[in-house]
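First the structure, in the form of structure tokens, and then the observations on it.
Every protein chain but one is kept in place in this view of the complex.
Per-chain residue numbering starts at 1, and chain names A, B and C are given in the order in which the chains are listed.
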Amino acid sequence: MPRRTVYEAKVEFVQILDEDGGFDAKLGKGLISDEEVVALYEHMVTCRELDEIAFKLQRSGRMGTFPQNKGQEAAAIGAAHALTKGTDWLVPCYRENAALFMHGLPMHYILLHWMGDERGNQIPDGLYMTPQAIPIGTQMLHAVGLAWAAKYRGEDRIACTFFGDGATSEGDCHEALNFAANLDLPVVFVCQNNGWAISVPAKIQCSAPTIAQRGLAYGMECVQCDGNDIFAMVKVVRDAAELARRSHRPTFIEAVTYRLGDHTTADDARRYRDSAEVEMWKKRDPLIRLRKYLVDRNQWDDEKERSLQADAKEQVAAAVKRAEEIAAPSTTDMFDFLYAQLPDQLRIQRATLRTASLGQDPTQLEGGIEASRQQDIEETVSERPVTKP
Amino acid sequence: MPRRTVYEAKVEFVQILDEDGGFDAKLGKGLISDEEVVALYEHMVTCRELDEIAFKLQRSGRMGTFPQNKGQEAAAIGAAHALTKGTDWLVPCYRENAALFMHGLPMHYILLHWMGDERGNQIPDGLYMTPQAIPIGTQMLHAVGLAWAAKYRGEDRIACTFFGDGATSEGDCHEALNFAANLDLPVVFVCQNNGWAISVPAKIQCSAPTIAQRGLAYGMECVQCDGNDIFAMVKVVRDAAELARRSHRPTFIEAVTYRLGDHTTADDARRYRDSAEVEMWKKRDPLIRLRKYLVDRNQWDDEKERSLQADAKEQVAAAVKRAEEIAAPSTTDMFDFLYAQLPDQLRIQRATLRTASLGQDPTQLEGGIEASRQQDIEETVSERPVTKP
Amino acid sequence: MANLTLVQAINLALIQEMEKDDRVIVLGEDVGINGGVFRVTEGLHKRFGPKRVVDTPLAESGIIGASIGLAMAGLRPVPEIQFEGFLAPAYDQLCTHAARMRARTRGALTVPMTVRVPVGGGIHAPELHSDSPAAFYVHQPGLKVVVPATPYDAKGLLISAIRDPDPILFFEPKRLYRAFRQEVPEDEYTVPIGKARVVIPGDEITVISWGAPVVQCVTAIEQSDQSIELIDLRTIYPLDTEAIVNSVRKTGRAVIVHEAPKTAGLGAEVASRIMEHCFLYLEAPIQRVTGFDTVMPYYKLELEYLPEAERIRKAIQEVAAY
Partner (left out) sequence: MANLTLVQAINLALIQEMEKDDRVIVLGEDVGINGGVFRVTEGLHKRFGPKRVVDTPLAESGIIGASIGLAMAGLRPVPEIQFEGFLAPAYDQLCTHAARMRARTRGALTVPMTVRVPVGGGIHAPELHSDSPAAFYVHQPGLKVVVPATPYDAKGLLISAIRDPDPILFFEPKRLYRAFRQEVPEDEYTVPIGKARVVIPGDEITVISWGAPVVQCVTAIEQSDQSIELIDLRTIYPLDTEAIVNSVRKTGRAVIVHEAPKTAGLGAEVASRIMEHCFLYLEAPIQRVTGFDTVMPYYKLELEYLPEAERIRKAIQEVAAY
């Protein structure tokens, strides 16, 4: 046999609740209880409200650049719902706020981060998540290491990392998938294919029919799903999480979704994409779809919606208030959290911060470094009072 | 349809001349003329001889580390034969000597390189090749750029890059494949899967059934072939080259072969691999297979073999002589070829190389930089006589 | 003459070089229809088409590695890296290949490539959008590093860079992108790479800087009483040692200002060269006014971190008083 087939594979697409309200009873059966669906919907609406407010905060100069999550709530929330809060690691980029909140991150942390304050990343004890990753694709390798540590210790913990379509072009993405596949690590890779990486359409990142098939390169489980269908998301992430827990095998999930807003508040998407495309996707808005599902099942009505909207506004307003009330960080913070113990050179810079041009005036040091060290604060970082957000 | 297949693919394995001398007449028909096969065999034997001599040179202190190509000659030579000499770019790592020689690189260049002399990389005019890449996987991106330039200019030129199984783990490999696939570039990617990356077995680099399926991630043509079968190599590379020329589409080829020697002369493969495995692969030696093919067809006999062996010895000895006769490089070479024009600071370092501790004695410069510049050589690099190897 | 911002001056240089030489192509993330996130490549896609202005996949090592190949084949790629923080994934291709190809092949293959990168802090951007990594690349032989501080210099230096036969990192201080305008000739002209510029002449103290802090230096000097010479290096590799040395031999006192952390920053190199060449002329220790030896903080603290005019003024007083 001169030409023989040595590998065959396929990629499947999963959808449970379609755009028209059709529901696949078989796949969807018992997946999420009605109560849970309501809670998930409420969470989506609240996150959407945060997006609107954050946008306004940026426009009025109260916050820096902000990336809206609008349109991608089902992907983030569905994934978070399928994972174990307080056990599994979430390793996000910057479009998964909704997932982080689901796993316990107070909302004002996210605001604080985009207000230019590192304390927005000071993940509270007991939460298993890493801060939003700014450099694209890099966080995927951290998920690999976190999952590896869990396996090493025999813990029942897995890691789920989120990234965009653009991220799949980065070398780190490949290295992460390859490590996870070859070292048998319990990682769930969730690609939010929202169609765009800023102004670059997804086909420039991946001209193959699906992004999901990236996983085939590693002999990894892979699946494409409707990322605006929270049921599909819960299903595929739950399957992947089970596989990870049971067999320490990774899965690559492509969640097909859409970024309804601009890339960030610094972007103007009208420069590069058709309004027709946006309009089409507005109809597929995951909030609309889930609300219809609930209404169809008599789980939801206008009254509930009104009260939810009011609640959401209140919750977001409280988070904004909280974030804005936090006193400005101290200049010395940048020194105090760099190393566990402050090196001498930094002690000097810190101590003479206000008195010298560079916090280090050679003429002041004529008494010797020892002398300067005495003027300096004596305590180590761990002893210093920490202002948590 | 809740679960529907959105992508299906398979990977094929191609073999034409099998280990027992079986020949697939259909696939192999008209592929390589008998004369050409003889020439290719002769080339293989000569390269094998180089390996043996290089090993001895290293052991006797006449050369630094050397990576033998032994066992992989069919892969390199078959690929080179399928490409157009003097037109197509070869972008190798360090185990494709045979391909470089086929496309015109004089043998002593390779020796010079491993003797620690950059002139071994001073590719003669008219040859389209880049120097052996030491950092794994990085050269694949250069092939992308070279192919891109050819397409940009409307030339009938493609690029073929070689790399190992280990290289497929690097991020740069992924980025190169992804660029080539998404920007439609005429690149042939030839992975020499020789089973090992130093001491690490290929399954640590890729636990999937084939390495060829890496190409599926990009929706790229991909194929696995017997890398010790020169006919299969010529076939798959020729197909890939045609596709590249015709449609600017890349192909990923996995050539399954084996490194019969140590990783390099600095390595001792007995530390990590079974002699049984090595023995098995010795039987699959591409030289043995091709010789048998020729003998079976009455194209070869012991007499011819003897004379070939003698020729090969002579040719390699001449290359060694040539490499060793080349005068040591001048210390100033390291300055002269760094930039097109030597910056001031380097002119000073170069000029006072022997007279000052760092070729730059501040006390000598009290007359001003201008003065030092006058003592300095005046010509620019382009005017300087170049010693070509 | 046209009254242009830094962004416009760079845009004009790109247009003129692309008109003139079809070996010049622009590639990177969002450089196409979007015109770059800072709009530096605005209009190029429309004018030169998708063949010469190419949106690439999101992969910096890929962008630089492919550009190296393009350049070795004789084109003149001008890749854009979106922010200096994302140059890091391309560090390997830059330092391992771009910088070494000519040396490694003894001139047989060369890399005439100009990598454009917005750099530095002061615009309230997120993490990794405000760093100053230039000194890393100055320490790597084989690269040239250019940092213009005015629209005039930006246009002239970029044209020089694109025509230069060697790989160049062209850092654009994003804080200055739209900070002010300057009269810039509409015709093409070059500013030589490797030559500093005396911004303000003076006799008593030399202030040396490059990029965005040059503006802060001007403010600080205006607030000082001494006769201060301000030198804008413009190119930080190769360094114009002569301009620095001539000035400090005259003044005997020097202040160096940059945004990057102090330790092993370029200020150390400049100070060391001054010490080597002006030892007997120096009347005070050279002051380095720089970022602290910490990670560039998020933007609430960025102005505390950056060498703002007030800190520069203090340093001037300190060296004057010594």
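Keep in mind that, in the parts below, a contact is a pair of C-beta atoms (placed from the backbone, for glycine too) under 8 Å apart; a residue touches a chain by one contact, two chains touch by 3 or more.
All values reported here derive from a predicted model rather than from experimental measurement.
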Statement: The one of B:Gln15, B:Thr130, B:Gln213 or B:Gln349 in touch with the missing chain is B:Gln349
- prompt: Touching the left-out chain: which of C:Arg100, C:Arg116, C:Lys155 or C:Lys300?
  reply: C:Arg100
Task: Write down which of C:Val257, C:Ala284 or C:Ile312 is the residue touching the left-out chain.
output: C:Ala284
Task: Go through chain C and note every residue touching the omitted chain.
output: 61, 85, 88-89, 91-92, 95-96, 99-100, 103-104, 127-128, 135-136, 138-142, 237, 239, 260-261, 263-269, 271-272, 275-276, 279, 282, 284-286, 288, 293-295, 297
Statement: The missing chain sits against chain A at residues 118-119, 121-124, 130-131, 135, 138, 140-150, 152, 159, 171-172, 175-176, 178-179, 182-183, 333-334, 337-340, 343-346, 360, 362, 365, 369-370, 381, 386
- prompt: If you put the missing chain back, which residues of chain B would it touch?
  reply: 64-65, 113-118, 134-137, 166-167, 169-172, 197-200, 204-205, 266-267, 271-272, 328-329, 331, 333-335, 338, 345-346, 349, 356-363
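Convention: only the chains that are shown with their structure count from here on.
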Query: Counting one step per pair of touching chains, how few steps separate chain B from chain C?
result: 1
Task: Tell me which chain's centre, taken as the mean of its C-alpha atoms, is farthest from chain C.
output: B
- prompt: Hey, how far is the Cα centre of chain A from the one of chain C, in Å?
  reply: 34
- prompt: Tell me, which residues of chain A touch at least two other chains?
  reply: 169-172, 204-205
- line: Multi-chain touching residues of chain C, meaning two or more other chains, are 56-57, 59, 61-62, 89
